[in-house]
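Okay, structure first, notes after.
Every protein chain but one is kept in place in this view of the complex.
Moving on, here comes chain A:
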Amino acid sequence: QEPQASGLPEYIKIVEVGPRDGLQNEKVIVPTDIKIELINQLSKTGLPAIEVTSFVSSKWVPQMADHKEVMRGIERHPGVQYPVLTPNLKGFHSAIAAGATEVSVFGAASESFSKMNINCSIEESIEKFEEVTKSARNMNIPVRGYVSCALGCPYEGNVIPDKVAEVSKRLYSMGCYEISLGDTVGVGTPGSMKKMLEAVMKEIPLSALAVHCHDTYGQALANILTAIQMGVAVVDSSVAGLGGCPYAKGATGNVATEDVIYMLNGLGINTGVNLYAVMEAGNFICTALNKKTNSKVAQASFSTGTI
């Protein structure tokens, strides 16, 4: 990846997490056919990766109970990846049976968060993931690793960069091809983003890093800009900014894909994504959810009639 004269990547891969991370954190649950339609619309926008669903027990995440139907029901466009979450070996087998060709595992840089979220320590969760990556390797299935609480934890507060680096390294060493660093509660700022990335970059090649920023404190785009100035070339985002923050009632969560693309377009960075097509998909899902978009670009574009 040759940097431009500006030092920024020429191309950035956008990983669309709206159908999974977004919908999982919305108050209203949408029917299966709406989920499938959303993913099909997103498949036509040029997005290279769309996180489809989560193969987790419907007891814990009822919004993703229809994971098999969604996986089997979507159109699979050539050149587009459709990763799914698999918290353990059981979920992994189920995902493969339903036709998944890429999976994700979720670690965390905070013991308290790990305990509260999946009821085990970071070490125990890593052991579970190792079962998944071992099976995945045997089947040539790529695995993406997420590290939550990379810039702060709702229970522990501050998270030290070296801890993020340590967990990232474990996930990368066990075979994850990419590590997505998540600012789970959106408390990060360009200052903490820089420090965290400096620590992680000592352990993981830059090309294997992604950032997953939440906009709960309005810092997401500034944090993403900082990350791409440091050479990160993969950014997670959610169409229409779907998915609120479960830790701050009424607050926003995921950064909106439209707003990220608008910024990257303005920087002359190629994403391959058609912004208007994403706005249309965003409009579709917001209508279905009966809610206003969280994307400022979409709000402004619909207001001025440019859409």
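Convention: a contact is a pair of C-beta atoms (placed from the backbone, for glycine too) under 8 Å apart; a residue touches a chain by one contact, two chains touch by 3 or more; residues count from 1.
Throughout what follows, contacts and distances are computed from a predicted model.
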- Note on the structure: Among "Hydroxymethylglutaryl-CoA lyase, mitochondrial", "Gonadotropin subunit beta-2", "Exosome complex component RRP41" or "50S ribosomal protein L20", the omitted chain is listed in UniProt as "Hydroxymethylglutaryl-CoA lyase, mitochondrial"
- Message: Of the residues A:Gly18, A:Pro161 or A:Gly186, I need the one that contacts the missing chain.
- Response: A:Gly186
- Check the options A:Lys27, A:Lys59 or A:Lys249 and report the residue that touches the missing chain. A:Lys249
- So which of A:Asn117, A:Ser148 or A:Ser295 would be touching the chain we can't see? A:Ser295
- Interface residues of chain A (partner: the chain not displayed): 3, 6-8, 186, 188-192, 194, 215-219, 221-222, 224-226, 229-231, 245, 248-252, 256, 259, 262-263, 265-268, 295-297, 299-300, 303-304
